[in-house]
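A short write-up of the structure that comes next.
Omission of a single protein chain aside, the complex is shown with its protein chains in their original locations.
For subunit A:
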Amino acid sequence: MQSLRAHLNTLRTSHPRSSKLTLRAVVALQTLCAVHLFFEYVGGPRIVSGPSMLPTLGPGYEYVIEDTLSPRLATLFAPSPYSPRRGQGQGIMKSFMAMLGVDGMGMEGWKLKRGDIVVARSPVDPRMVICKRVLGLEGDIVALDPFASGKQVELPESPSPTVDSTSSSPSSPILQFVPRGLQNIFSLSPSPPSSPSSGSESSSTSISTPLSSPSTQPTHILIPPGHIWLTGDNTSMSRDSRLYGPVSVALVRGVVRARIWPNPCIFEDPMTWID
């Protein structure tokens, strides 16, 4: 309160003709913007709700701490085709990262890990924000549930996104969402793989089979570069990557690190290796 009054005084001395109300509004706007920027770029409390993460995050409103800084840093230091040397940590940046105690090569510490709970923008509705768990990273192979692949996941409380009957084939709701251009899907069914497409520029090496015929439903998906596989913990009540395929990392907003209320806890890595 003291600093606010001081701020108002300084503003009044610098803008003597402005009224007190205007100055207060300006201060409020500045504060709002600063808080918004902090939430946007560093992190802060966030309310999540919904049944899709049920054993971990309850169906009601829960206050969690969202970390939006580390996905941004991971993007910032990730090597890209435009600057492949970025992220390898050279010179001052390398010593700085060593000082921070972060693994210098590629900023591994900031990267998403399997098992992280992320807050992302929904790939099917730009206004919706989803909270799911990362199951697979780029290059991983995810097995699809053979029983779920034939029908759309039904949610009782919110209808599935309305798709015109002409635009969706009812037999394969999953396939239409998979980014086909990256040539990442391959089928383990015994049908012979099709001849490689005419595109010579494509760098992907995986086998590609025609997906138009219903007999060659993919059973496994190789997650393309820059994508992750998201699922809710409550698999029966979640619309996730099983419906819309791998999700681009660029859609990820933040990582849920801890819960404030109810039952405060820090979310640990739940993933274990199975040999």
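Some points to look at:
Here is the rule we go by: contacts are C-beta pairs under 8 Å (C-beta built on N, C-alpha and C of every residue); 3 or more make two chains touch, one makes a residue touch a chain; residues count from 1.
Going forward, contacts and distances are computed from a predicted model.
Matching "Cell cycle checkpoint protein RAD17 isoform X1", "Os04g0643000 protein", "Trafficking protein particle complex subunit" or "Mitochondrial inner membrane protease subunit 2" against the UniProt entry of the left-out chain gives the name "Mitochondrial inner membrane protease subunit 2".
Residues 3, 6-7, 10-11, 13-14, 26-27, 29-31, 33-34, 36-37, 40, 74-76, 78-82, 121-127, 161-164, 166-168, 176-177, 179-183, 197-199, 201-202, 208, 212, 224-227, 244, 248-251 of subunit A touch the missing chain (whole complex, contact as defined above).
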